[in-house]
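Apart from one protein chain that is not included, each protein chain of the complex appears where it belongs.
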Amino acid sequence: MKKSTSLKIRLPALVLVSEIVFIALYAGFVTYDTDANAKLQDNMTNPMENDLYKDYPVFVDVQVMIFIGFGCLLAFLHRYGFGGLVFNFLTATFAIQWAILVQGYFQFYSGGKIHLGVVNLLSAEFACAVVLISYGAVLGKTSPVQLLVMALLEVLIFSITEWAVLNYLRINDAGGSILIHIFACYFGLGVTFVLYRPSLNNGHANDATSYQSDILSVMGTLFLWVFWPSFNSAVTFKGDDQHRAILHTFIGLSASTLTAFALSALLSQRGKLTMADIQNVTLAGGVTVGASVDMMISPVAAYILGAVGCIACFLGYKYLTPFLAQHCRIQDQCGIHNLHGLTGIISCLGGIWGIMMANEDTYGPSLYQTFAHRAPMEGDPRLHELQQLIPGLQPGLGRTASEQALFQVAAMFSTIGVAAVGGIATGFVLKLPFLASPSDECCFSDKPYFQVPSDHESVAVPKLPEVPEDTKV
Amino acid sequence: MKKSTSLKIRLPALVLVSEIVFIALYAGFVTYDTDANAKLQDNMTNPMENDLYKDYPVFVDVQVMIFIGFGCLLAFLHRYGFGGLVFNFLTATFAIQWAILVQGYFQFYSGGKIHLGVVNLLSAEFACAVVLISYGAVLGKTSPVQLLVMALLEVLIFSITEWAVLNYLRINDAGGSILIHIFACYFGLGVTFVLYRPSLNNGHANDATSYQSDILSVMGTLFLWVFWPSFNSAVTFKGDDQHRAILHTFIGLSASTLTAFALSALLSQRGKLTMADIQNVTLAGGVTVGASVDMMISPVAAYILGAVGCIACFLGYKYLTPFLAQHCRIQDQCGIHNLHGLTGIISCLGGIWGIMMANEDTYGPSLYQTFAHRAPMEGDPRLHELQQLIPGLQPGLGRTASEQALFQVAAMFSTIGVAAVGGIATGFVLKLPFLASPSDECCFSDKPYFQVPSDHESVAVPKLPEVPEDTKV
Partner (left out) sequence: MKKSTSLKIRLPALVLVSEIVFIALYAGFVTYDTDANAKLQDNMTNPMENDLYKDYPVFVDVQVMIFIGFGCLLAFLHRYGFGGLVFNFLTATFAIQWAILVQGYFQFYSGGKIHLGVVNLLSAEFACAVVLISYGAVLGKTSPVQLLVMALLEVLIFSITEWAVLNYLRINDAGGSILIHIFACYFGLGVTFVLYRPSLNNGHANDATSYQSDILSVMGTLFLWVFWPSFNSAVTFKGDDQHRAILHTFIGLSASTLTAFALSALLSQRGKLTMADIQNVTLAGGVTVGASVDMMISPVAAYILGAVGCIACFLGYKYLTPFLAQHCRIQDQCGIHNLHGLTGIISCLGGIWGIMMANEDTYGPSLYQTFAHRAPMEGDPRLHELQQLIPGLQPGLGRTASEQALFQVAAMFSTIGVAAVGGIATGFVLKLPFLASPSDECCFSDKPYFQVPSDHESVAVPKLPEVPEDTKV
């Protein structure tokens, strides 16, 4: 007997119950942040200095990445275009709502209230990106009900991990390579490990692209590419730190894009480019520069990080992903381990190198701003001296470069560990029988969950023999 | 004998005559605004304080909504993709040009000249949005000539209404729910009422979507969704007012998106999602928070407004739209009555509630800024006192909350009335015989107006029986 994939009761029940909970939590615990509260403005307030004007431009760019960039990128399967684009929309909206509340409790809570401003939304979008990356591992093999349950659990586990890392380990990770990409990757791999479907290792008629779906997916790549500098620089210090973050991200992406084209042609059978490489591997540089994105690593280092990350990502797609699927029960549909895992680890190493090389010769006194945890502790006379040079410098932890590097390593391994365990646990929850999971033969198809137009089946014709080549290579 | 749909003479005649009129009006009456006039800059001018930098970021976001968001959203029909996207482009460009002049006369006119700055373009884009919303009611059933005539008349009637409401009734409506959405809706319904085509009530082969057109339309939805906070906050006060507007819009949209998915699954026959719901109903929250978007209504109120608006909108699509078509001669092709009318009315009620609840306890003295008409009148000693607390506070009308609420109600009803009558009158003009209106069988098709590629007919195959379900529900 086939399991039902009807969303009729399950999806509304989950969503509406969640909404009631959200409303209750909003009613009880959410109020406006200082800069959004009319009462806290006075005759000294300059409206144009409202934090809104620092945060909103970046927020909008990240919105485009989340809803349009990710959505289109995930719509690369010829019969799962609705699923890629629309479940991304649903999951993102849900994850952001939930993250506003959970992160709000951990990071923006005081006086019994969560204080809400655009900065919370921005922060919640990062948590949402985590969920969407993990979605890549199980794309087409999960129902929207499962995706929402995954979002519920992953946002919770991520927010706790983020809070612990930021409060106890205190790392440098402006682009989120450790917290966002590595967490998302190993969580997603944990989930897909549990949801292993042996029959999919033999290929699936729906697991293919069409001409239009490939084009749509490249558009998603381009939107991500264009706005990635905003993503990587969203939470840096303003001024020169953010300026460098934008330069490095652009350079890293450019390097990985050129390298991806070169490798795609070099390692293909007949000297032809593969669209999947262009859709994914080109973006590797955005991740690999992440952990060191605001440091004075020099432009050439950003270039090399982009190129190296791209090579690792490319080889991962070519050799590691099939290996993991065949031998390790890890079916990573979008290859998130290549684009987010391997690159995240390289990024972390780049960050450690950046930390070890940083000194006052290169940074001047700004060193203690970019590496806030290396600033002298409260009470240290050197702190007062530095505060003359950098108004508003916060007391730090007085760490040395090596100490900071060790904390980075600790953060990486503990993030991998928590994410993998959290993902496996979440995977078992997703195996509960009433979550409308699709049967193997219905994977990668919109049909179980959407009323599809009559041309859905005909949008690509994968069974036709390929027409003879008109060029001999 | 069929009426001709050739655009050969009619479209160029209308456009070129209009352009000559526009040129004459520009030449005679349009000059630069203070901040765009080189002569008015002096050695006290700080270029970075030019109004451009306040208005342009929002203007660009609204441009994306108008030209790409609306355009893609309206391209949901499988054989009317060119029409949806391209007539939107034509109509928008035309409406903005015309609105710059008409609104310029009513709002930006002094010393015998219209003063032109980016703020005029932004204002004209709102007038343009009105026309495009109304276009939704008659999509696929009108020629581009008819659309331009409609734009000519609607921009004129809208600008007069806007001027009258802003100058005499003086309402709070930052997001334009009353002026933009309600006006556009009832004007469009008036037009389509007159253009009633009985035969379309029996269905039409072209009135369907294809896989690609559905995806394109969802992309339009996503562009509108992402930039809607900019739209709703474009004309608020800068600072905390705009900050709240962005928060409320985001929260309202999120609530309506989740609710739309839940209802779509709940009320479909086989527990499957309907793309039309995702394309339209998800956006309801953006409208319902509009009238109260800058008030201290609390985040939870924005959430509830979004969810309630979504429910009304969804039920409207399901029950009211078919009813209006069958029994009231109102064929509302895109269901604008649901997405803009019902939600606009709910938004207006939300605004009234927000006005009634507003007091100095919640807002502090800012109360008289957000609710400018409640500020004391010129000469009132309390005004001087408040001006110490809020530099630059303008004298108001000394209205009480209840008085303001009554003016909101008056504005809503008079807007509905003027719009409906204006729409009906415009409908009769559009029935003039030489406007290239399509025959019933050519509705919802690009063929009458475009040289279409040879695969136009084959882009979807609506006559094929739907392939058997591979999942039993």
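For clarity, chains are labelled A and B in written order, and residue numbers in each chain start from 1.
As a convention for this text, a residue touches a chain if its C-beta (ideal position, glycine included) is under 8 Å from a C-beta of that chain, and two chains touch if they have at least 3 such contacts.
Everything numeric in this text was worked out from a predicted model, so none of it was measured.
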{"item": "Residue of A:L40, A:L166, A:M275 or A:A372 touching the missing chain in the full complex", "value": "A:M275"}
{"item": "Residue of A:N172, A:S210 or A:N232 touching the missing chain in the full complex", "value": "A:S210"}
{"item": "Among A:F59, A:F158, A:W225 or A:Y317, the residue in touch with the chain that has been omitted", "value": "A:W225"}
{"item": "Absent chain, residues of chain A that touch it", "value": "54, 57, 61, 78, 208-215, 218-219, 222-223, 225-227, 229-230, 237-244, 246-247, 250, 254-255, 257-259, 261-263, 265-266, 268, 270-275, 278, 282, 296, 298-300, 303-304, 307, 362-364, 366-367, 370, 388-391, 459-462, 464, 466-467, 469-473"}
{"item": "Missing-chain contacts mapped onto chain B", "value": "2, 4-9, 11-12, 15-16, 18-19, 22-23, 26-27, 30-33, 35-43, 45-48, 50-52, 56-57, 60, 63-64, 67-68, 71-72, 75, 81-82, 85-86, 89-90, 93-94, 96-97, 116-118, 121, 144, 212, 216, 438-439, 441-442, 447-459"}
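Everything that follows uses one rule, which is that only the chains that are shown with their structure count from here on.
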{"item": "Whole-Å gap between the CA centroids of chain A and chain B", "value": "34"}
